[in-house]
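A single protein chain has been omitted; all remaining protein chains appear in their positions.
Read from first to last, the chains carry the letters A and B; within each, the first residue is number 1.
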Amino acid sequence: MRRTIAAVAVLVLVPASTALGADLDELLDESREASYSAEQVISCSTPDGVRDAVVYLSQVGGELHVTAPVDPDVEVASGYGGWTLVREGSVVSSTNVQGTEEVPQSRYLVDDGSETEYLGRQAISYQMIGEGVVRAELVIDAELGALLKVATFGEDGDVYCERRFIAFDSEPPTFSQASSGSEVELSASVLDSDLPETLAGFERLDVYEDEAGFVFAYYSDGFFSFAVFETPAVVTLDEGSTTTFAGRVYARSFSPGQVTFAWETRQGGMAMVGDLPPDMHEAVLDGLPSPQGPGIFQRLWRNLFG
Amino acid sequence: MTESVPFTWEEVARVYGRKIYNFAYRLTGNSDDASDLVQEVLLRVRKGLASYQPGSFEGWLWRITRNAFLDDVRRRNRRPTAPLPDEVDRWELASSPSADTEYSRISIGDDVQKALLGLPVEFREAVVLCDIVGLSYEEIAQAVAVPVGTVRSRIHRGRKLLRESLT
Partner (left out) sequence: MNHAGELISAYLDGELAGSEVDQLFGHLASCGKCAAEIQELQSVRSAVRSLPVLELPPGLIPEADAELIPLHRNRGFLVGAAAAVVVVVIAIAAIFTPSAATISVEELNSRYGARASLDPAFGPAKVVAPYFSDVLE
């Protein structure tokens, strides 16, 4: 009932540019309340090659479960309340975070949306434009508000990542609510952090410190986001390559929909994890402490403690 | 130590009423909400006693009490329920003491109560069940339906957050 009304509101109320994404926010809110199950293909063209994944999503009651058909033993569950639970076989690890209520100034404009059809369903397609370039295209189910397809683009208009449903069932799935055996619980703290408040067009929203000595800060530009980690330990990436920006060397690994950078400073390990397209990477890393060379932290450690 | 299991809800009320009230008060910070919660718990106990299977009575009772509290939190929280509700569960301190609070208004007590109310619900209930009600970790784990390890973690995290607010 409510969703039909919302859909009508979208078609009628979409104003010329004043909403600037306000309707989109409402729709995204709606989409979180939708109940459905779907099969999603994630496909990214990265500098290290193509990265694909096929996942099953089911969402009901504000909870999203993700499994990979290839490996039914792995499950990721998330709730819109800031928690993620990962189950690999019988090993469960989870994180629960609380955020401050900060909302970033979005640097994207959203167009009025146009009617379209996707997977045989009525949908509305929106474009998000940043600095005159279309950076994302979202196809939203007109009835349920579910995100049927999301494509993100580099600054020259090339597709970076595309996530699209290839099967969709609006029958609400049933699953038992993930038990929250929380191992890590984090609250945003008001830290004096050396991590910058704004970084390459992104705003720092929350900073967390946990018992293990990790500090991590979450940045968003209104759509893309990333987290920066400072740890007293070295971050290991199992696979990937090294990349160099202006003589500074980073380890980098692309996975479907996400990039991870890792490097070392004299204080310990650092990492950056996010879904931002490759053309934004250098500017972000530029604003963060520089790598002092791989192994520098290990060498200092050994020198001090032999 | 053997104590006979209370069989009538009047006996439950008499034996546990004050404990439940203190639990509710420390969690909510005001006597109205605490009173409502006590009555809700006793109502559920009354309904549930008929089908109670002998086992751990206190475990059963505290699970009921804690669930009643959470149900109320959820009702106040308009957003879809995430497994660990967080933000909108802050209960305002009563602006003036009512006749039932017999303790003198020492500022230390107020600060601690305020600090407790500043904790996320899961941490708050764990600390209150441990330090106010006096349950063991195992008993808390039963009441809250999480592993003992999680209880341990929540109590620790709760105390650390309390330390930050109190210094």
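Going forward, contacts are C-beta pairs under 8 Å (C-beta built on N, C-alpha and C of every residue); 3 or more make two chains touch, one makes a residue touch a chain.
Computed from a predicted model, the values in this text were never measured in an experiment.
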item	value
Among shown chains, those touching the left-out chain	A, B
Omitted-chain contact residue, chosen from A:Ile124, A:Ala142 or A:Val235	A:Val235
Contact with the hidden chain (one of B:Leu27, B:Leu117, B:Cys130 or B:Val144)	B:Cys130
Chain B residues touching the omitted chain (full complex)	10, 13-19, 21-22, 25-26, 31, 35, 38-39, 42, 98-103, 108-109, 112-113, 116, 127, 130-137, 152-153, 155-157, 159-160, 162-163, 166
Touch list for chain A against the chain that is not drawn	25, 28-29, 31-32, 38, 40, 42, 51-55, 57, 59, 64, 66, 68, 70-71, 74, 76, 78-84, 86, 88, 93-97, 99, 103, 138, 146-148, 150, 163, 165, 184, 186, 206, 208, 211-214, 216, 218, 220, 223, 225-227, 229, 231-238, 253, 255-258, 260, 269, 271, 273-275, 297-298, 301-302, 305
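Just so it is clear, only the chains that are shown with their structure count from here on.
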item	value
Euclidean distance of C-alpha centroids - chain A vs chain B, Å	36
